[in-house]
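Got a structure for you, questions after.
The complex appears here minus one protein chain, its other protein chains still in place.
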Amino acid sequence: MRKRAIIAGAIAAAVALVAAGCSGSGGSGDSPSGSTITYWASNQGTSLDNDKQVLTPVLNDFTKKTGVKVKLEVIGWNDLQTRIQTAVTSGQGPDVLNIGNTWAASLQATGAFMPFDSAAMKAIGGKDKFVKTALETGGVAGKDVTSVPLYGLAYGLYYNKAMFTAAGVQPPTTWEELVTAAKALTKDGTYGFSLAAGSYTENAHFAFINAAQNGADFFDKDGNPTFTSTGAVDGIKRYLDLMQTDKVVNPANAQYDNGVMAVNDFAKGKVAMILSQNNADSSINANGMKTDAYGVVPFPAPEGGKAVASHVAGINLSIMKNTKNKDAALEFVKYMTSEDTQSTLGKPYATLPVLEGAKANFTDNAEEAATFQKIYNTMSKPLPLVPAEDQFENTVGKAMNDMFSKIATGGTVSASDIKAALQDAQDQVKQSMGG
Amino acid sequence: MSTTTSADNPRGAGLQTGRATAATTAPPKRRKRQKGWWLPLALLAPAIIFEIIIHVIPMLTGIWISFMQLTKFYIANWSAAPFVGFKNYAVALDFNGAVGADLLRSFAITCGFTVLVVGISWSLGMAAAVALQRKFWGRGFFRTLFLVPYALPMYAGIIAWKFMLQKDTGAVNHFLFDNLHLGGDKPFWLIGDNAFWSIVVVAIWRLWPFAFLMLMAGLQSIPEEVYEASAVDGAKPFRQWRAITLPMLRPVNTVLLLVMFLWTFNDFNTPFVLFGNAQPAAGDLISFHIYNASFLTWNFGSGAAMSVLLLIFLLIVTGIYLLVINRRSRRA
Partner (left out) sequence: MRETNPSKVFRIVVLAVLTVFTVVPIYVMVTSSMKSLGDVQGAFTWWPTNLTFQPFIDMWSTVPLASYFVNSLIVAGSATILSLVIAVFAAYAVSRYRFKGRSVFTTTVLSTQMFPGVLFLLPLFLIFVNINQAVGIQLVGTRFGLVITYLTFALPFSIWMLAGYFDGIPRDLDEAAMVDGSGAMGALWHVVLPAARPGLIAVAIYSFMTSWGEVLFASVMTTDENRTLAVGLQLYSTQTNVYWNQIMAASLVVSIPVVVAFLLLQRSFVAGLTAGAVK
């Protein structure tokens, strides 16, 4: 009996010791000038060092203008989510931080990030300055957003101009044209397409985009998962069929677990087309392909489908709720989302501006810039703005990985297989949502 | 002459169950405290303090979390998380449900993986330790060479294998098909069913030097004379190994096999680095599975429950293992 009491006591003490550290102290800031804020930046450049070099003059400028000092830490993508988790759990973290914008709804649900109410929005320059779809990514619809757009990214269909001319094909405007063109270009060891078929995040993105082109959603308006709709199944099937039946994708792509590998294939002339976000330009150039050797068109929808060419990708900026320097943080957000800073940072990071009416300057190719701007502003749809978004990416993306794997190793995947896999994914999400 | 060697004291590193200890060595219980009773506790104190802070409290916390629905909604304020009793466990153990079925499959794969990796790594380590037992010119070179995989940063070693196992651009397929001209298509090694064998090989490559290191150290405490005496009696090398080497390595082996089993079962880094974002179903090891199914999506309650189940399983296996070992040693 005594032993049990001791054990219970020990557990209680342990818990108290640990839980006491949660939800750190809050407190609003005083006059911003003279304070120091901590800023966690994500890796957008060619290396963490490069990020520091790019950001430091921008931050120094900010300090000169406002007197607020900024302590910068650049964190690699491998670690960023874990760091955020520890910051949220312990209350010890930065004042301002970058987040992948697809995380916004999930992070909002933790309650650890400051909502941008009308006062805060005013302080950073008003919500109308942002591209509408970009701002939507900041949080769940109907609530104040907890993040604002910082850098814009969108998928585009990159194509090799020389290869297209040689095969006598035009850049495709519909899905059907895409497949025809790809087939014409798949010969003699080159493939029409390269996909990051082993990257569950990219797969999830394209499951979403293809389904959206069919008018299907993965979550209904109440936040319940609706993975198994016909639109979703068909959308995924035609994406898988690029490797399975159209055979325009090298089965070895099932090993590509990040987009960089597909980009490398493209830059080396091994494939004629890739689907990549606009910051692929730096990789392509670094691998020896010149800017005028390739063009970009929006990822086409099937004939009669919705004109969704990309999800709204990019980076958002968030303020931790328990920051002691609220005013300074808001000043900083205002500065980072101002026109000047946006155009300064757009070039080295190869990102699109998130401000309405701003011009993309990440590349000298005006046509490409205009295309991406058009895609980002008018043809993109935010990924599901629900807290379970990360579970969606996890389960659906992994299911697609497995299906690509099966195809690559000689198996077949039918529409009913896809539906069954999506059902399984949906069940997993439902179970972990507590449903 | 009597050398009390570990053959007469095959108890392993204090892993005895309490009863056996009392039966064999403890002096009759005294009423008075023994002189210097505080010494062992004082010697243990630093270890105890650090273990409590760094290991025990987090573990207890983990157990506590498993009874909560600690998801992203409550992560900023743990005490507000709803208490759900055994719900997380029920979901994990519901083998008809999506989550439970996946967990069971991952468990089975991990069992197979662990048995293969530990068995082969130990055998290789033993073979190498025995082969390098006798002094010869170049022994130092081999001893160092075999430890190089252990010296290399884990990330780099596994990445090198990832390279080698690529379908079209990897060394393995290049050797088998371009150099040896085996027929057929180049297979995938990192996706599909072959992924299981790939992860087994990579794990062995990394683990066997560790076994080798420990066994080599252990062999050093066996005096040469014992072997010479047995050779005079006409014992062949294999018999020497069975009758002398193995028994004398018992304390080392007891611990070594157990930790190799536990570490391999819980291996997170190997699948994480080898497969990256393209985790194949055939290589789904349980530690990574738990991370994926829960921590990645902020579902800590579920992850904690799965971890506790894992802990219980391993405790049972360890308990059986130690029981068997102790019984054998008492019979010996």
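A and B label the chains in the order they appear, each numbered from 1.
To be clear about the criterion, a residue touches a chain if its C-beta (ideal position, glycine included) is under 8 Å from a C-beta of that chain, and two chains touch if they have at least 3 such contacts.
Keep in mind that this is a model prediction, so the values were computed, not measured.
Visitor: Which is it among B:A81, B:L207, B:V252 or B:A281 that touches the chain not included here?
Guide: B:V252
Visitor: Please identify, in ascending order, the residues of chain B that touch the omitted chain?
Guide: 1-6, 9, 11-18, 21, 25-26, 36-37, 39-41, 43-44, 46-48, 50-51, 53-59, 61-62, 124, 127-128, 130-134, 140, 142-157, 159-161, 163-164, 166, 168-171, 174, 205, 209-210, 213-214, 216-225, 227-228, 231, 236-237, 248, 251-252, 254-256, 258-259, 262-263, 266, 268-269, 287, 290-291, 295, 300, 303-304, 307, 310-311, 314-315, 318
Visitor: Which parts of chain A are in contact with the chain that was left out?
Guide: Listed in rising order, the touching residues are 17-22, 24, 43-49, 73-74, 76-79, 82-83, 85-86, 89-92, 258, 260, 264, 268, 279, 282-283, 286-288.
One rule holds in what follows: only the chains that are shown with their structure count from here on.
Visitor: Could you put a whole-Å number on the gap between the CA centroids of chain A and chain B?
Guide: Roughly 38 Å separates the two chain centres.
Visitor: Which of the residues in chain B end up touching chain A in this complex?
Guide: 56-58, 60-61, 63-64, 69, 71-73, 75-79, 91, 97-99, 102, 166-168, 187-188, 190-193, 275-281, 292-294, 296-299, 302
Visitor: Where on chain A is chain B touching in the complex?
Guide: 10-11, 14-15, 17-19, 22-23, 81, 85, 88-89, 91, 106-107, 109-112, 198-201, 252, 254-258, 387, 390-391, 394, 398, 401-402, 405-406, 408-409, 424-425, 427-428, 431-432, 434
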